[in-house]
Structure formats: C-alpha cells, structure tokens
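Below is one structure. I have some questions about it.
For this view, one protein chain was removed and the others were kept in their places.
Labels run A and B following the written order; every chain starts at residue 1.
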Amino acid sequence: MPALLRRAGWRLFGSLPALFGVVVFTFLLMRVLPGDPAIFFASGPNAGEAEIQAIREQMGLDRPIPEQLVRYLGDIGRGRLGRSMGTGQPVVTDLVNRLPASLELTLTALLLALSCALPLGIVAALAPNSAVDHGVRLLCTLGVCVPTFVSGLLLIYAFYYLLGLAPDPTGRIDIFASQPPRVTGFLLIDSALAGDWEAWRAAATQLVLPATTMALFVLAPLARMTRAAMLAVLTSDFIRTGDALGLSRRRVVLVYALRNALLPVITIMGIVFSTMLGANVLVEKVFSWPGVASYALDALLASDYAPVQGFVLLMAAIFVLVNLVVDLLYGLADPRVSME
Amino acid sequence: MNATLRHAAWVLRGNPVTLLAGLGTFVLLLLALIGPALLAYDPVASNVPMALQPPSAAHWFGTDQLGRDVFSRVIAATRLDLAIAASAVALSFAFGAMIGAFCGYIGGRLDRWVGRFVDVLMAFPLFVLAMALVAALGNRVENIIYATAIINLPFYIRFARAEVNVRRNLGWVEAARCSGHGPVGVVMRFLLPNILPAMAVQVSLNLGWAILNAAGLSFLGLGVRPPTPEWGIMVAEGARFITSGKWWLVVCPGAALMFAVLCFNLLGDGLRDILDPRLRT
Partner (left out) sequence: MSGLLSVADLHVSFTTRHGTVPALRGVSLSLAAGETLGLVGESGSGKSVTALAVMRLLDRAAQVTGGRITFRGEDITQAGRGIMQPLRGAAMSMIFQNPRAALNPIRPVGLQIADVLRAHRALSAAGARDQALDLLRAVRIREPERRLGAYPHELSGGMCQRVMIAMAISCEPALLIADEPTTGLDVTTQKAVMDLLGEIIAGRGMALLLITHDLGLAAQQCDRIAVMERGEVVEEAPPAALFGAPRHPYTRRLVAASPTPRSEVHTLIGLTPPLAVLAPPPGPPLLEVEGLGKRFGPGTPAVDDVSFRIAPGESLGLVGESGSGKSTIARLVCRLLDPSAGQIRFSGEAIDAFPAARFHGHPRRRDIQLVFQDPGDSLNPRFSACQSIADPLRKLLGLSDPAELRRRATFLAERCGLEGSLLDRFPHQLSGGQRARVGIARAIACEPKLLVLDEPTAALDVSVQAVILNLLDRLRRDTGLGFLFVSHDLNVVRMMCERTVVLQAGRVVETGPSARLFSAPTAPYTAALLAAIPHFNPPAALTPAARA
C-alpha cells in the first residue's frame, strides 16, 4: 500500500506539467477569442464603458502578457472564473450546481457499457468465428458508426413516441415529481438517502434513455478491445503452458487469460472516459439534460465565453484525475509496473 | 508488387465486406463530385405548403419543416461532409506523420517538447477541445476543419512516433546510416515509406471519426449554418419534430452519416487485413 500511495503522489506530481499546460492553453485560447475579455467578465452585456474600463484595469489587461498569466493563475487558484452573462451567477457556482447531473449520467453510462461490453468481448473471443462472435463483431462495427445524437433521437422516437414507455425526454426528473433535498447532487443517491423512492424511480426512468445512448456509443470500442485482448492472450505462450500442465479450462480462461486481457482494457479506460465527456455535450443537448456541458454549449452559442473557459478547465481537470485513477488501477493489476 | 495484389485479391475473396465498403466509398465520392447535378429539387428552396410530408414516391425521404426535399438535401450534403472530414484528416496526417516520425527518430529535446505539447492537447476531452477551438477561432466552416485537424494531430504524432520508435534500431536503419544517409534521408527515404501503409489504415479509420466529429459540431450549431445542407445540422433541425413522430427528418440524414462512417471503417479494417494478415481477427 505505501508503494501505491507513493505511486499516486508521484503520478499526481507528474500530471502537474500537463495541468499547467492546460491552464496556459486555456489562457491563450481566451486571448485569441474574438472580442474583449473584459466585456465577458463585466456584469452583463449592458455594462457601461466606464465599468468595462474599470474591469480591464482590475483584470490587468493593460499589463504585459506574462504578468496577466500570473494574475490569471492566481484567479483560478482562488476559484474566480468570472460571471456568466446568461445566469448572472459566478461560473464556479453554476458549474458546481450542474456537475453532479453530468457525472451521474456519465458514470451510469460507463457502468452500463462495461457490464455489457466485457461479457460480450469475452464470449466472442472464446469461440472465434462462431455465430456469437460474428454477432458481436457486427454489433461493434455498427456501434462505432452511429452518432450519439442520432441514436439518442431514435431511442426517443421508439420508447417515447412509439411505445410510450419512457417519460418526456427533457431534464433529469419530471417537473411534477418532488426534488429530494440536495446532499450529493446525484439524484439517485439523494432520493435514496431521503427514502423517497417515488423520486428515485422518476429520476431513474429519466436517466435510462440518455445513459443508454451514451453507453451504446462506447460499448463497441470496449467490446472490441476486450475481444482483441482476450484473443491475443489466449494465443500467448503462458496459456499454452497452462494447457500443457493440465490446468482446467475454467482456471486457464478466468485466472490466466482474463486477468491478463483486462490490462489493455484498463489502459483504454482513460480514452473511453474522454470520449464520453465529449459525447456528454451531444447527449445533454438531445435530452435537455441540465449538466455542465449543455450549460457551456448555451454560453458558447450566446458568445458568453467565461462559462466556456470554466467548462474546458473543469473537463481537463476531471480528465487528468480520471487518468490518474486509471493509472493507479493499472498499477494494482500489473505487478510489472509497480516496480518502478 | 504482384504478390501484394495477389494477397489483396485473396483477402478480398475471403472478405467481400471490404469490397462492398470500397464500392460504398466509391459511390460516396461520386455523389460528392456529381451528386448536386443529378437532383430533382433544389436542396435549399423552401416550399411551405409541402412541409413535413412523410416519404413518398415524389419525396423519397419526405420533406422538412420548410417543405424542402430531404433526399436532395442528404445528397447535396455529401460533398460538404466529406470535404470537411477529408481536409481535416489530410492536414493532421501530413503534419502529424512528419512531426511524429522525426521526433521518434531523432528523440532528445525536440521529442520531449513535442511530447509535452501532445500531452497538453490530450489532457482535454477531444470533442470539448474541438468546441473550444471553434469558439476561439470563430464559428465558421474552415475552423471546423482546423479544429478537427488539431484534435487529430496528437493521435498521428503518437502513432508515427511509436511506429518509428520500434524501427529506429533495426538493422536496416543502422545499415542506412552506414550507407551514408543522414537523419533526413533515413526518415524520408526509409522510415516514412515503411510506416505509410500502417498510417493509411489509420487514415481510413480516422475519416469516419472525423465525419462524426464534424457532424457532431454542426449538430450543436457550430460551424455550418442553416440553410446549408449538412447531415449534422439536418439532424439537429429534425430533432425538434422527433417527439411528434416525424422520424424521417432524423433517420435519413442520420443513416447517410452512418453509411459514410461505416464505409470508411470497414475499408480501414479491410486495408489492415491486406497489409498485415497477422492482425486479422
């Protein structure tokens, strides 16, 4: 365990340059954005010339670029990301309010995708060129071709319009249902904590379609990767050793093959999560999901850049954290890396 | 060369899907080139009395909320969608392969700095980065291309770098050095030609992804603006009517999108089989 902690610290330290790069990159992005940054940070589009001038001086936009960068870093350190013109709130407040919605959606979808993709990939690899294998491969091939916004709309058409099984595909919870008191911001958890199963059910039914949409999007690459990894491991020398020394098929497949095949699957989890954060924007728009991505998108379309900047920073920070977790998981699973 | 063709023929015989994908790609390219000339309806002319008609003999894919023929719009969009994806991939491939190959071969300080830059790019979820770039560069079609190219760049750099790295100490590279080739000669004349086939596979697979990406951006309202026919924006416009059952507005452009992506992906898989039968799964 101390080795693991040391590794975690070391990796976190190692991701600092990337995080710093991200901040600098976002800073540069802000400077090339069309228009005057001071206007974005002003109280609203109707801010007077004097107010903008005051903000410009306060923000130090008349200072040299390196000094501006230092100030900018200081602002981020104090959690000052500016104000949203659309909501009139500080961007940080908005992001904190809306982040749980996005995370709840993404994590549910990830769980859903993993619980389908892993068995499918394994079953396909165990019987290459069988009917099951061909089915899984067809699913994988088609799966990567369907854009999330199309599959989402098709799901709405089928389950809401045709079958009437799903609720109105807008938002996280039926507006007539009672909102549980906010503890974590995750509706499923909050309503369970409050013992309000009516609300839990309302939130869950609302979550099913968007989560399925997003899960479908990453199901194919995950299943494909699992299948390929499993196939590669099954032909490796140590599997032949296990067979040659009379280990049972179950032991060879589950203990020897599967554990090794999961290693490459773990390594692509970071990339999968990144694609999901991207797909989040599309899914949130299709389902009017009140998450951070739809917030940023609305701001972007309204030329309100402070929320966009905050959102990009937040996404990058989450992604760095996810990669750290993936890295630690890998370190736990593969004794060869924990050596370093 | 003859042997390569024979091998390709063998792979295609065992894998007619690749042949079909090649055919599909050919049809798409043809539509992109001459499609607009074949259309019965003007893809941007509205005809309000005929709005929201379901598919019929006159309007194969139905009509949209302004009475425009969806089939014509889907065909007319092919050129723009393919052009965006192809230019973006071409840009990132050209720069990425060169940068990656030189970094992989020369290593040292150059490699470290490029590596850091790539790390920073990769620290953003790519689609989010593309959104931010379009926002920063301006909401225009060419910026969709640049944004897609930039988010693809790290991928090509890493791929070329890794492919070069496994080869840089092979005998034939050292032999090239012994034969008097400098770094530029080794990379351009020896390494790049050898990694090109593997990269061609990536390009084909990547084209599908670039199409999805560009369509996703315009679905969000970035880049392409109405009334320009484009698959993503058509889906976005149709989305408003899905809850009232007007499925063709979403399904038809969506299917075109899927067909294009499917063709490029299958073609990429087929190319990989032709180039490296060991990877065949």
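Note that contacts are C-beta pairs under 8 Å (C-beta built on N, C-alpha and C of every residue); 3 or more make two chains touch, one makes a residue touch a chain.
Just so we're clear, the structure is a prediction, and the values are computed from it rather than from any experiment.
Enquirer: Among A:F186, A:W200 or A:Y256, exactly one should touch the missing chain; which is it?
Expert: From the options A:F186, A:W200 or A:Y256, the contact with the absent chain belongs to A:Y256.
Enquirer: Considering the whole complex, not just the chains shown, which residues of chain A touch the missing one?
Expert: Touch set of chain A with respect to the missing chain: 236-238, 240-249, 251, 255-256, 259-260, 263, 333-336, 339.
Enquirer: Residues of chain B in contact with the chain that isn't shown?
Expert: 3, 10, 170-172, 174-183, 185, 190, 193-194
Definition applied: only the chains that are shown with their structure count from here on.
Enquirer: Just give me the whole-number Å value for how far the CA centre of chain A lies from that of chain B.
Expert: 23
Enquirer: Any idea which chain A residues touch chain B in the complex?
Expert: By the definition above, chain A touches chain B via 15, 17-19, 21-22, 24-26, 29-30, 32-34, 128, 141-142, 144-150, 153-154, 156-157, 160-162, 168-169, 227-228, 231, 274-275, 277-279, 281-282, 285-286, 293, 296-297, 300-301, 305, 308, 311-312, 315-316, 319-320.
Enquirer: Across the complex, what residues on chain B touch chain A?
Expert: Touching chain A: residues 116-117, 119-120, 123-129, 131-133, 135-138, 208, 212, 215-216, 219-222, 232, 235-236, 238-239, 242-245, 247, 250-251, 254, 257-258, 261-262, 265-266, 269, 281 of chain B.
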